[in-house]
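Have a look at this one before I ask anything.
Every protein chain except one is present and positioned as in the full complex.
Up next, chain A:
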Amino acid sequence: MNENITQAVQGIPLNYYIWLSTALFVIGVLGVLYRRNAIIIFMCIELMLNAVNLLLVAFSAYHGDGSGQVFVFFIMAVAAAEVAVGLAILIVIYHNTRTTDINVLNKLKW
């Protein structure tokens, strides 16, 4: 079973994985920079992290080394904790301003 998955992953050239995850990562970065809605920005950050996960899994399969996949679990766990805190902050902001548009956050000049 395990061998099959590794072979299936290796069935596609490594370059493709690298390009795909780079593309996902760039989409995430652009989203963080250009979108104004806090929820969508959160999603874009998740997209960046998942691009990394994909890349790690692909490299891990190609190296035949499990540590890359373990790292993915770390990233997932930490990302969940991070989003929990982020959403809590967002709820506090929503209570005070009644919006999730980050343009209201201009009290401190950039």
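The rule we apply is simple: a residue touches a chain if its C-beta (ideal position, glycine included) is under 8 Å from a C-beta of that chain, and two chains touch if they have at least 3 such contacts; residues count from 1.
Throughout what follows, contacts and distances are computed from a predicted model.
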Protein name as given in UniProt for the chain not displayed, "NADH-quinone oxidoreductase subunit N", "Sulfate transport system permease protein CysT", "Succinate dehydrogenase cytochrome b556 subunit" or "Glutamyl-tRNA(Gln) amidotransferase subunit A": "NADH-quinone oxidoreductase subunit N"
Where the unshown chain meets chain A, residue by residue: 18, 21, 25, 28-29, 32, 38, 41, 45, 48-49, 51-52, 55-56, 59, 62-63, 65, 67-68, 70-71, 74-75, 78, 81-82, 85-86, 88-90, 92-93, 96-97, 102, 105, 107-110
